[in-house]
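Here the complex is missing one protein chain, while the rest keep their positions.
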Amino acid sequence: MATSAMLRKFFKNYYFRRTLKAVASIFVVTTLTFFLIRLMPGNPLDIYVNSQMQSLGVSREEAEAMASSIFQVDLKRPVLLQYTDYVTGLLHGDFGLSIVSARTPVSALILRFLPWTMFVVSVSLILSFTLGILIGTLMAYKRNTWVDYVFTTFSSIMTAIPDFMVATLIIVYFGVQWKVFSVTGVRGSLSPGMVAGFNAKFFIDAFYHAALPIITLVVCNVGNWMLQMRGSTMATLGEDYVMVAKARGLSEARITTGYVGRNAILPLFTTLALSIGGMFGGSVLIETVFTYNGIGMKLASSLGARDYPVMQAIFIIITTATVSANLFADFLYGWLDPRIRTEGR
Amino acid sequence: MADTVLEVRDLSLEYRSRRGPVKALRNVSFDLYKGETLALIGESGCGKSTMGFALIRLTPGTAKITNGNVTFVDGPNRINLMEMSENEIRRFRWTDMAMMLQAALNAYNPLIRIQDHFIDTAKAHGLNNKSEIIARARRLLTGVQLDADRVLPAYPHELSGGMRQRVLLALGLLMQPKIIILDEPTTALDILTQRSIIELLRKLKDEFNFTMIFISHDLSLAAELADRVATMYAGQIVELTDVFSAFEKPRHPYTFGLTRAVPTLHGAVEKLESIPGSPPDLVFMPSGCKFHPRCPFATDKCKEVEPKLTAYGGHQVACHNWQQVLEESQKAR
Amino acid sequence: MALLELKHITKQFRQGKKVVTAVDDVNLAIQDKEIICLVGESGCGKTTTGKMAAGLLDQTSGQILFEGKDISKLSGPEFMAYRRSVQMVHQDPFSSLNPVRTIYQTISAPLLYHKFAKDERDARRRSIEILEMVDLTPAEEILDKFPHQLSGGQRQRVSVARALTVNPKFIVADEAVSMVDVSIRASLLNMLRRLNQELGVSFLFITHDLALAKYFAWEGRVGVMYTGRMVELSRSPSLIEKPLHPYTAALMSAIPEADPRLTRSKERIVLRSDDIPSLTKLPPGCHFHPRCPVWLEGKCDKVQPILTEMGPGHQVACHVAFDITGGGSKISAGTR
Partner (left out) sequence: MSYIRDLGSGLLGSLRIMSRNKVGFAGLIITMTILLVSLLAPQFIDLKMTADIEKIYQGPSAEHWLGTDYQGRDIFKQLLLGGTEVIYVAFLAGLLGTVIGVGLGSLAAVLGGWVDTIATAAAELVITIPQYPLLLVLAGFIRLNSPAGLAVIIAAVGWGGLMLTIRSQVLSLKERDYVQAARALGLPVWHLLLKEIIPNMMSYILTSLVMRMTNAIYGMVGLIFLGVVPIAQNNWGVMYSLANRQGAIFGVNSAWYILAPIFTIALFQFGLINMNRSLEELFNPRLRRGE
């Protein structure tokens, strides 16, 4: 009896339901990609089979056999079973084989490229969020002064230029025209001959190569955070409890951090999660511009080469990362806001 | 006459606006007596809430105090609030004079517990012993008829409106201020809750001996609680007198008009009268007496010369034709 | 036959997983040209009742009869006629008018749609007439303004004017003057009373202020609601002078009055508890018994009292009032 009550409580729990929703959306996305690849007219599988038949002059049977091994589907099995095979494969981290780098498992490719992008995206996110909050607060406190105007102008210009074009501009001006850095030197994610290891030399080199994508992402995203924080802080400053806190004689520092700051940041967490997806998206183009060896550039190149298994896997991975980040941000939000935390108490 | 605890002289305040300065307070002068309850009444936009803020030099948004002095009299000490440094005034607030805002419902930081509000306040005024603060908070919460064990660890959203109002009173008494300013203390509350807050205010006042200013648009609250009533109109006090004279022998046509606009429950059914027109635009005000466009007693003089608040005995009024108003008000009774 | 009759009206809302009964078995018949005031504190169900009467909210159970016919069984055109006959004026002057539409657009839309005006020119002429009916002058100028350019009192007048466009027989006024400045409240009330006298419009006037109810509905009736139930319903003078329900008496004794001598000499009824019961956790029997100073143990906490006629046109739902024949000597607070 007690166990069933506890179970019921657990299933009604906000966090549990939220997690369930996240898992469900990952599931739907993977399912959709499967059917997109397998069943749509003119789908990648058929295209691959046809191209093999034409270029290699093999029979349909043989071409389909090749496709089977690459796409990890047994074309002779009914579609539904193919689907369950596919899902089982995914659960075991089996994404099939790359078409271009023949016989290389896609999972190996992902393991090789993903960490670099994760590194860039997470550092940029933390940097731009923190900077944006600090500057946004400053703007709200100094509203309608030159500080405010300078940063507002900056962010409205930055929103007008797509991030990968900012990347191009950085290369053109800082790399080529003013020669601040060596354009060829920063390419890739590590210098040639650098061995990964837990030492300062490695970390410095990694940072050196990641610096440009990070700078670009930060410069392009910080404006958005600034404006959001500015708006949110201004709204909070108008709240009664801030006025009451002043009347209570609290120090300016305590009010700014504990009363205004904390309340103003909260709504930003809801957009924080969504921006992670945007950053992954941006990294595809930015990594290509900088030829930084991350998963974004891998996605771009597999797109160009129509390497479907790789595209599909990277997409699923990026989606999973984004959904998890979303989930994390939601939990963080719930943990920070007692109005949600104590719900149902 | 009783001792003065607060002297307000020529207090003026302006809000910046695109259309020009909004003159929310214009040369307001009055004395607050020790232990009394003064009610500030008037319609929205007459400057009564602004006055509450200005008295503790807390200017919201684009407001700026342009003129005047507020002097706090503490025994032999006279302290001019306008000459205090930021840090001094910060410490003055809540220890000597506590101003409680209209929206008790929204007076708390939603992210921290009620006990943290007590601790924050006490720490800001130099009390650092946490257990002592909590013990004091407990006593005060019990004093406002709340269960301290339940309230202290609660988050603001977990309390009802009436409870929040009570907690605010307890919080207000934390530093035992000499003066308490209450802005619309019962406005959003239900009648029975309002009643218990009124009774509570009476009880606390007996117990703690503070002086009270309360701001309300509700005349009946003034009739119930106040010793003296100050009527405000267009950023000025236009009448200031004891509560019985204010209701029974009003000398300003605006006060007179207000008393005739409100029905009573017990008593005869009389036809209510409105005051025609609406309050003036505080950016472009009429000439002369600011009330003259709405005043049935207005003469040519009223259009030209603004009357000053003048004392006739203990009754202060700013009206050229106060005798006629008084006569008319006696006739209407 | 009553103009509008609410029969055993109940409204339940879902609040998360709980079901909340906002209005519990309310009966009310509004006669032609009648003024009824509904009084009560927040959460007592008076606004919900008003919305159901205005046809803006469906009842969970019970019947609403308009001129004797069940409105759920009306044909299309009949329903439209009912819809037009019953209008509502809301409380908040700042949200009762569409901020992006001019007063003319607001007033003319129903005139043109229901063919009360044949063209724009006619609609304009008619709009001016209606605005003048609610004492909004100069009407010509007001027509082309946006709501934000008007004062709170003016906006409430426009709301009334908008209701008048379709020649209603009945207006639900939900706290229609409570957010308007005191000094102009009286003229609004007087205007509404004039509409009642001159156009014969019935009013269901919802307010938390008993003094206002007394003033507005002296010739009509007052109903007092508590936690979704009607606890007392009577002709106004009888209810104001001799309240029979302890809750009504408590309300009347609690209200501060705009007369210092009167308000300070009032006898106060002290309730046993200040806690307003939550609608999700209502006490058994009479909902008021945990606070009631004169409750009868074993009866009030067990049996739910039914609204019963105690005097001419005076109904009350209270065991104690029923026991003390002749009513409220024990419970009504003295006026002086």
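Lettered A, B and C in written order, each chain numbered from 1.
Keep in mind that, in the parts below, a contact is a pair of C-beta atoms (placed from the backbone, for glycine too) under 8 Å apart; a residue touches a chain by one contact, two chains touch by 3 or more.
Everything numeric here is computed off the predicted structure, so don't read it as measured data.
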(request) For the chain that's not shown, point to the residue among C:11, C:46, C:90 or C:319 touching it. (result) C:90
(request) Out of C:149, C:278 or C:308, point to the residue that touches the absent chain in the complete complex. (result) C:149
(message) Which candidate, C:7, C:33, C:69 or C:101, sits in contact with the chain we can't see?
(response) C:101
(message) Touching residues of chain A against the unshown chain: what are they?
(response) 21-22, 25, 28-29, 33, 36-37, 40, 42-44, 156-157, 159-162, 164-165, 168-169, 171-172, 175-177, 183, 274, 276-278, 280-282, 284-285, 288-289, 299-300, 303-304, 306, 308, 311-312, 314-315, 318-319, 322-323, 326
(request) Touching the hidden chain in the full complex, which residues of chain C are there? Just list them. (result) 54-56, 80, 83-84, 86-92, 95-101, 105-106, 109-110, 113-114, 146, 148-149, 159, 162-163, 165-166
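Here is the rule we use: only the chains that are shown with their structure count from here on.
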(request) Could you run down the chains that neighbour chain A and chain B together? (result) none
(request) Take the average of all CA coordinates in chain A, do the same for chain C, and state the distance between these two points in whole angstrom. (result) 55
(message) Averaging over Cα atoms per chain, report the distance between chain B and chain C in Å.
(response) 32
(message) Help me check something: in the complex, which residues belonging to chain C touch chain B?
(response) 41-42, 151, 153, 181-190, 208, 210-212, 214-215, 218, 240, 250-252, 254-264, 266, 268, 271, 274, 276, 335-336
(message) Touching residues of chain B toward chain C in the complex: what are they?
(response) 43-44, 145, 160, 162, 190-196, 198-199, 217-221, 223-225, 243-244, 247-248, 257-267, 269, 271-276, 278-279
(request) Can you check the complex and tell me which residues of chain A touch chain B? (result) 238-241, 243-251, 254, 258-259, 262-263, 266, 336-339, 342
